[in-house]
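With one protein chain removed, the remaining protein chains of the complex are shown where they sit.
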Amino acid sequence: MSQNDTNPFSAIAHLESIKQCIQCGTCSGSCPLADLMDHAPRELFALLREGAFDEVLHSNTPWFCVSCYACMVRCPREIPVTDLMYAFKEVITKQGTAPKNLKMPDMYQAFSHNIKETGKVTESQVMARYGMKHPLDALKNIPLAIKMQMRGRLELKAQKVADPKSITRLFELTEIPKDKP
Amino acid sequence: MVKSMSDDYQPKIIALVCNWCTYTAADLAGTSRLCYPSNIRMIRMMCTGMIDPKYILKAFLDGADGVFIGGCHPGDCHYINGNLKFKKRMAGIEAIISQFGFEEDRLRLRWIGASEGPEFQHNMTDFIQTIQNMGPSPAKGLMVL
Amino acid sequence: MKICFYPGCSFATSAGYKESTEAVCRKLNIELNEIPDWNCCGATVMFGENKLRATTLAARHFALVQTMGFEDLVTGCNACYATLRKAARLLDRDRELFQKTQEVLHNLGLELDRIPKVRHLLEVLMEAMPDSTSDKYKTLSVGAYYGCQLTRPDQELDKGWYPEILEHFLARIGFSVKEHSARTQCCGASHAVIYKNECQGLSHRIIREIANKGAQVITTVCPLCQFNLDQAQTQNNEPRLPVTYFTQLAGLALGLAPAELGLNKLLVSADKVLTRP
Partner (left out) sequence: MTTQNKPKIGVYICHCGMNIAPKVDVEEVARYIQELDHVTVARDYKFMCSNPGQDMIINDIKELGLNRVVVASCSPRMHEKTFRNAVRTAGLNPYYFQMANIREQVSWVTKDSQEATEKAKSMVAAAVARVFFHQPLDTREVTVAKSVLVIGGGIAGMQAALTSANAGYQVSLVEREPSIGGHMAKFDKTFPTLDCAACIMTPKMVDVLQHPGITLYTWSEVEKVEGFIGNFEVTVKKKPRYVDEKKCTGCGTCMQKCPTKKILSEFNEGLSFRTAIYTPFPQAVPNVPVIDATHCRVLGQNKKCGVCAKFCETKAIDFDQKPEFVTLKIGAIITATGFQAVNPTSLEQYGYGRFPEVYTSMEFERLNNATGPTSGKVLMKNGMVPKRVAIIHCVGSRDTRHKKYCSRVCCMYSMKFAHLLREKTGAEVWEFYIDIRSPGKLYEEFYNRVQEEGVRFIRGRVAEITDMVEDPGDEGRLTVIAESTLTRRTVRVPVDMVVLSVGLEPARGSEDIGRLLGLSRDGDGWFNELHAKLAPLATPINGIFLAGCCQGPKDIPDTVAQAMGAAGEAIALLAKGIVTTQAEISRIDPDLCSGCKSCIESCTYSAIRFDEARKVAVVNEALCMGCGSCAAACPSSAAGVKHFTDKQVMGEIEALLM
């Protein structure tokens, strides 16, 4: 059975709310990064309603959501657009369908990894890990990093919780088993 | 002359129906010659909102195997919202009849619009079937005694 | 006053947010009780990875706040504020999620029974700061920048799009306030770090608008907002506006010295505007 026969997004809370969408464009009009998205948020809702789940699984749209919540407070149908973008990312991550060449999923991974290892986020460490996949990006940031360091704003040493293992354990306890075909 | 209950059980069913919708639907079923079993006995009310719970209890105690209530679809009530008033009371009525030992499924409320002759026929057939499957009302036993 | 404080990962390395917050709180007799052994709230990343994990990372603090005996939790970062509030809201509404979260925390030796109210440092200072009695900064015109996540999605502190509390606050503590339309425009947040070219325009639009309406200084309530607006000006010539924290301005209003408030850490220097007669 191919996976797009059933809706991989069906378990999302509030998914019902997308039935209310009138495709007015308020979400995309309010979105600071709409131009970078392959689909407008409303289009994702339309795609889901059409059953085009694969399109949504491979869309870059949720990854460009900045969480500014402008769409969410303006949507005339009170669809929790931002929350749905989070939920879409969760499903996409679980299904492993994030676009391969997209920077944001890698950034998210580096960020998450840093928390898992240390309990906290140290910007330089996140950038270093992310930089392994996107070296050019990391290099571009070096001049700024130098400026930051001159003003005592660059922490190179990792911030850590007292017992980083407990956070790693938290990650393990909240692990959701990956769907394997 | 008590009929043997096992072989030829013919349930008796009382239908309390609204004049403006279900009763009219029954008339339409008639003019359309839509046949249904003859065990239904209909009583014309002006609105389901006027159906006193005691009528339903009375029907059960007098030996009805099932009671059917037919009202207007929400929003279509001739008296604005009498149907909804009845619907609100429904849970209470079910509680009362089950206190007396009658299963809640013996009481059924349905909205049947004036133009819904076939729906009326279908509802009657279906309800009779349900009651037939449930067997005689517990009150029947009492009456025989 | 005693508050239970959650600094978040960017607090210490920010351009004087830590220094100014501590100095102002000292001056106002506010005891900052940092949550011992706090962890990253998960920010905007974790809810896109795993809802239970994101909630638990945040809720770990709720359990810690409980052991500290506080009712409220205060943070100075918009992202932390929004993330902790999101977790609190979910736990409040979703019984099943609450129970699962409790279980995980229990496994880590923590107990969660109640959810604290998550507040922003701005609220604390709005209550604690005295009205200005001096004219010293009457001519220093400030543009207030709220960022996205202080008033959205809850719109509890103020209106979601065009809030006014920060303006009222700044005017009350003695600054000249310039009204503008970029108060809650997005700066690109974490996307600005890796999509620099794509997001630079967002920050520039905000800076241009604030300068256009006559402000000399921008003030912010969030480390990431400050960072984005500050760093966006390192490659761009005009206009250049120092991007401060509201705590730094509060410190100035209380008569503290700029150095005490970490104002030397800004990428766009504030020296000129502050020393102007």
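First chain written, first letter: the chains are A, B and C, and each begins at residue 1.
Simple rule for what comes next: a contact is a pair of C-beta atoms (placed from the backbone, for glycine too) under 8 Å apart; a residue touches a chain by one contact, two chains touch by 3 or more.
Note that the coordinates shown come from a computational prediction; the quantities given were computed from them, not determined experimentally.
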{"item": "Omitted chain's touching partners, listed by label", "value": "A, B, C"}
{"item": "Omitted-chain contact residue, chosen from B:82, B:113 or B:136", "value": "B:82"}
{"item": "Interface with the unshown chain - residue positions in subunit A", "value": "22-31, 34-35, 40, 42-43, 70, 74, 76-78"}
{"item": "Contacts of subunit C with the absent chain, listed as residue ranges", "value": "159-162, 181-182, 185, 205, 208-209, 212"}
{"item": "Touch list for subunit B against the chain that is not drawn", "value": "12, 14, 19, 23-24, 26-27, 29-31, 33-36, 38, 41-47, 49-55, 58-59, 62-64, 75, 78-82, 85-86, 89, 121"}
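As a convention for this text, only the chains that are shown with their structure count from here on.
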{"item": "Identity of the chain that, by mean CA position, is farthest from subunit A", "value": "B"}
{"item": "Distance-to-centre winner among chains (Cα means, whole assembly as reference)", "value": "A"}
{"item": "Between subunit C and subunit B, distance of the C-alpha-averaged centres to the nearest whole Å", "value": "65"}
{"item": "Interchain centroid distance [CA atoms averaged], subunit A/subunit B, Å", "value": "57"}
{"item": "Subunit C - residues contacting subunit A, complex", "value": "9-10, 12-15, 37-40, 42-53, 56-57, 60, 79, 82, 94, 104, 107-109, 148-149, 152-153, 155, 160-161, 184-186, 188-191, 193-196, 198-199, 202, 231, 234, 264-267"}
{"item": "Parts of subunit A lying in touch with subunit C, wherever the complex brings them together", "value": "13, 32-33, 36, 62, 64, 66-70, 72-73, 80, 82, 85-87, 89-90, 93, 103-104, 107-108, 111-112, 114-115, 119-123, 127, 130, 134, 137, 140-141, 144, 147-148, 151-155, 159, 161-163, 166-167, 169-171, 173-176"}
